[in-house]
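Structure record follows, encoded as structure tokens.
The complex appears here minus one protein chain, its other protein chains still in place.
Right, chain A next:
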Amino acid sequence: MLTKFETKSARVKGLSFHPKRPWILASLHNGVIQLWDYRMCTLIDKFDEHDGPVRGIDFHKQQPLFVSGGDDYKIKVWNYKLRRCLFTLLGHLDYIRTTFFHHDYPWILSASDDQTIRIWNWQSRTCVCVLTGHNHYVMCAQFHPSEDLVVSASLDQTVRVWDISGLRKKNLSPGAVENDVRGISGVDLFGASDAVVKHVLEGHDRGVNWAAFHPTMPLIVSGADDRQVKIWRMNESKAWELDTCRGHYNNVSCAVFHPRQELILSNSEDKSIRVWDMSKRTGVQTFRRDHDRFWVLGAHPNLNLFAAGHDSGMLVFKLERERPAYAVYGNMLYYVKDRFLRQLDFNSSKDTAVMQLRSGSKFPVFSMSYNPAENAVLLCTRATNLENSTYDLYSIPKESDSQNPDAPEGKRSSGLTAVWVARNRFAVLDRMHSLLIKNLKNEIVKKVQVPSCEEIFYAGTGSLLLRDADGVTLFDVQQKRSLATVKIAKVKYVVWSADTSHVALLAKHGESLLHHDSIMICNRKLESLCNIHENIRVKSGAWDESGVFIYTTSNHIKYALTSGDHGIIRTLDLPIYVTRVRGNSVYCLDRECRPRVLTIDPTEYRFKLALVNRKYEEVLHMVRNAKLVGQSIIAYLQKKGYPEVALHFVKDEKTRFSLALECGNIEVALEAAKALDERSCWERLGEAALLQGHHQVVEMCYQRTKNFDKLTFLYLITGNLAKLRKMMKIAEIRKDMSGHYQGALYLGDVSERVRILKNCGQKSLAYLTAATHGMDEEAEALKESFDLEKETIPEVDPKAQLLQPPPPINPLDTNWPLLTVSKGFFEGAIAAKGKAGQMAADLDMEAPGGEGWGEDAELQLDEGEGGVGPSVGRLSGWDDRSVGRSLDMPSGGGGGAEDGFFVPPTKGMSPTQTWCNNSQLPVDHVLAGSFETATRLLHDQVGVVNFGPYKALFMQTLSRGRTCYLGLPSLPCLRGHPQRNWKDAGAKQGLPAVGLRLSDLIARLQQCYQLTTSGRFEEGVERFRAILLSVPLLVVDNKQEIAEAQQLITICREYIVGLTMETERKKLPKDTLDQQKRLCEMAAYFTHCNLQPVHMVLVLRTALNLFFKLRNFKTAASFARRLLELGPKPEVAQQTRKILAACEKTLTDAHQLNYDPHNPFDLCAASYVPLYRGRPVEKCPLSGACYCPTYKGQVCRVTQATEIGKDVIGLRVSPLQFR
């Protein structure tokens, strides 16, 4: 039993769930009716009008109404929206025990100690029927959920079923009139009653306190003072007792059917709630309180929720957890549903049952731990008594029929929780508070005492989180020691981020009003990064890719950044359990264990995350492109110190102005100030601008606010004498004497000062000023005006000096150097972004340079291939060497161990030897480092006699044969042997992974073609040759590929012959006619090499030009026609047609050449003469190039490695060729 919510109050006598909202009504013994939100755990309202205990309480299913009945004999109907009692129904003559609305009709059913049951119409507010028959208090009366029946329970020891179809017909049929002749008693003139007793159920030995119908079946449950719960069955004609549930040892107060399961719940004055299995009639759960007698039970009509009222309050509870057991690994979700382990592929949404669970536990699976390495699961089951909890270890069957999956035998042991800690180890917390480390056979391999540990959680490989009363500890299982601890009570769930760098601890505190849940996010060292409180249940959570924790509460999906920022993403109707978050999708399981995907808008938290991580470009992008507006985000930005970002959102000028000032953006502030044009704005702007040295704006502000003093001073310090003088004039006009004087002082204008002093009657000062500063005339004039009798002429201080402000060197027109800091991060980031863009552009411009570098690299390659190494012979392969070296060490140490003798083990068969034994393909021998056999194979198969060109290929191939891994420190590394048949190689059948693919070689052709196109023939030939020589080092799987490999050789040969001949031709002299004829012949032969059309076009153009020049028009015309057939570019075609036309005028050849286009021939690759068909010819065994017989035995010009005319086995590149 899981308590969701508890209240403390006076005795609770009545309870009613709201059908839709998370509300419950509790009627109390002290006359108060409470309306609670059990999800938020808050008291919504209180209704206190009854005098004395309120026992009957019921929500209306559709209207915002509820009904109550009390010991004041009153039935009250309330509207909770209006928060008041609408009316009171009077009529009962004693306590009212229960009051219920009819699910459909506008009726209220009440049961009373006055021994009657009454039916009221709450629309007409009258009693429509009185059911009499019980001869003691009626404790309970309820409508049938679908039929015209009422069940009642009374202290007269009977349960009665009443038929009220008569009442319905009378009152609710069209034209029915209430309160007609029959009157309130419900008995008409003919003695027919509206409500008649249908069945009287006798069986209880004491008064019956409660009776209720089953929601769907013809069953009744009752609870009585004889401490029994009875189940009754009825049909049209009779009703009988089915069974009795015995167990309560005091009066049973209430009994109800579980709305969805075959269960009965009852509670009693024996302070217990009991759950009974309906079919077995046995108690399955008991829940006791220490001091409180239970009085009433309520069942939620739709959810798995119940409520029970007792002496000091009530509780809302459910019978079992609805949280599915699940585990996520990679793209897979594993979860338990209906005794099946199911697997959901997040990517393909494929949901399959992979295994059937062993039955035998009445409790659902509590939690799951999945082991991807072994494809095994641990399923933990919690019993009511924790000590009886068990876990099952299952190996998931590899292949399974989803329709009817296997039910593999698991291993069951007792233990509270079992969690994987390594691929072949798991930890079990047992009831003795020991931590057992077990292997895959479920055997204990290690035992650690953890006395105060209450629960364990996964914490990455080799670690666990241990929970005790006041904290969570990261525990290293191998070292058996604590690594870190964090103080947080009652952690229920633990969610690690994918890289286990962060963990979210979900804790649950209390069930009462003081309840709150909390989320603490810690790093790997369990240092708390933030703590979030929720006054509502936190259900589940998962980390998204960007490191944001997404969690669900009972009614929201929310996010939390590790910085502690959190907020709501969306609302939920019903609780869900998040399994994974990817992008906009939240994958979850609902309470029915259905996998669901919900879409969320991640903008807000992504935005905040970008801010926290100072990814300003991202922020800016989102500001510009996302619909991120609203006061909240502005307030957030301001609060978090990003006013400059907020500035981008704000339209309101006032806010804009404040924000601009806050981030020191004077331009924006000025704009806003102009729009607002308020004195206070200008003042604030002036101050801010002055701080930044933006004196032009300062000037404008002072002007706007008419702050003459400050303006004057500003002009002084900026050396703007003209404006300073103007200010003095303005002061004079404004009759601001002191301002005027100050201006004169600033300007060093002595005569003006004298004038001012004189004008304001400061004669002595005027005189002194004039006298001191050598204005003698003026001084004299003033002296004259003194009345010597009354006034004394002041003494002139001989040491007096003229106070003259230093003259400005240059008036300051521009601003002072501005403080750049005040620009703020954000603008800074934008500026930086601009720069980065330029840098990127620079890089692009440098790209051609990169190509040049690439050429260098290629050159290196060529050198490497042709490279010559030191030539010192050595017989042993490298296997021997490395072994020899490592043997040195143990031989000394091992000697002492074995009775003074040490017999070194003989060398085993190395994988490389195996490779040689298993294959006749040259490359396998090269990879194995067996050059001797490799060269022999190449010699025998394709006639290689000159291995020079193969050296680079051999060394390269060899270097990819074996990998490296480090053993003990300071020792030479161990070598791995990648094998192409690694899955089924075993110890003897191994063959090396080749690492050279036909497709790669074919791809390399493109490069060669490009070199050809760009006329770099020698380089091209090198590359073609490298490809050609690599072909014998291939391994292919099928005949198709064997053919392709041979075709590849042919292509290379044709190009090598053609390009080499062309290179040769270009070197030849062309002075004499014979020499020119030879050049033409070679050009003509080139057109018979099998080339790509794009190259053939070029070859034909050359031949065409040469033959045209030689006036061999006839042959030239044939080249022109061949050229046109290839569909060259328009301009080429046009030119060709012109030449062709010219040729066709005189279709003759001026000179006789050794070239007959109509007589098929092979070209001698050494002498470049045609070998017409039928003439003797020798061929290269690898390339197939043709030669005059005189060249037999020489090295092939094409391969530069093979012997012309050599008798060989032939190319071998596949094991197929040996069968």
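As a convention for this text, contacts are C-beta pairs under 8 Å (C-beta built on N, C-alpha and C of every residue); 3 or more make two chains touch, one makes a residue touch a chain; residues count from 1.
Following the convention adopted for this analysis, contacts and distances are computed from a predicted model.
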| item | value |
| --- | --- |
| Chain not displayed: protein name in its UniProt record ("Adaptor related protein complex 3 subunit sigma 1", "Coatomer subunit epsilon", "Nuclear pore complex protein Nup85" or "OSTM1 protein") | "Coatomer subunit epsilon" |
| Touch criterion as defined above, residue of A:905, A:1069 or A:1174 at the omitted chain | A:905 |
| Residue of A:216, A:917, A:963 or A:1154 touching the missing chain in the full complex | A:963 |
| Given A:489, A:676, A:690 or A:985, the one touching the chain that is not displayed | A:985 |
| Options A:62, A:479 or A:584, residue touching the unrepresented chain | A:479 |
| Chain A, residues in touch with the chain not shown (by the definition above) | 373, 422-423, 425, 433, 435, 445-446, 448-453, 460-463, 466, 468, 471, 473, 475, 478-482, 485, 500, 857-858, 860-861, 864-865, 869-875, 877-879, 881-883, 885-890, 893-894, 897, 905-911, 929, 931-932, 935, 939, 944-948, 950-951, 954-974, 976-980, 982-987, 990, 993, 995-997, 999-1000, 1003, 1166, 1191-1195, 1203, 1206 |
